[in-house]
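For this depiction, one protein chain was excluded, whereas all remaining protein chains were kept in their positions.
Our next item is subunit A:
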Amino acid sequence: MPVRRIVLLMFGVAAAAIAALIVWPRSAPQVPEAGTVIIRPAASAASSAPAPVPEPSASVPPQHSAVETAILASIGDPRAELRDVVTRRDAPQIACGEKRTARDPVFRRFVWLGHLKMLATDDGSPDFGTIAAVCREGQPVP
């Protein structure tokens, strides 16, 4: 019957899609901190595969996740860069990683509280360590 064929066909397509997702080659996963998941590093992961080198004059804007876009907007520096941005699995409004800006070109750790739109930067003090504890899953959400 035509209906049964259509159903079987749909099942077949779905199974093929699932199998493709499972066996599809991926880039090497980065190791996240316990309780966190990587969103996307700001810099492209190094790859041994040959890749086209962009023309020096070519200006390709980097792709940013929504969280990274919000963080960069809060910094307000068009030359700011992020890397190793991770979000808390149990509190996705909180993200942690490293940033640098034109005025402070060294990558420094940061903590982002998305629901408050606030960004803390590591000043090397124990107080930042207290703030950074919020990056760990299970910690109270401010």
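Everything that follows uses one rule, which is that a contact is a pair of C-beta atoms (placed from the backbone, for glycine too) under 8 Å apart; a residue touches a chain by one contact, two chains touch by 3 or more; residues count from 1.
Keep this in mind: contacts and distances are computed from a predicted model.
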item: Choices "Formate hydrogenlyase subunit 4", "ABC transporter ATP-binding protein", "PET hydrolase/cutinase-like domain-containing protein" or "Sulfite reductase" - which one is the UniProt name of the chain not shown; value: "PET hydrolase/cutinase-like domain-containing protein"
item: Sole residue of A:62, A:105 or A:142 that reaches the chain not shown, by the stated touch rule; value: A:142
item: Interface with the undisplayed chain - residues on subunit A; value: 74-77, 93, 101, 103-104, 113, 115-128, 130-131, 134, 141-142
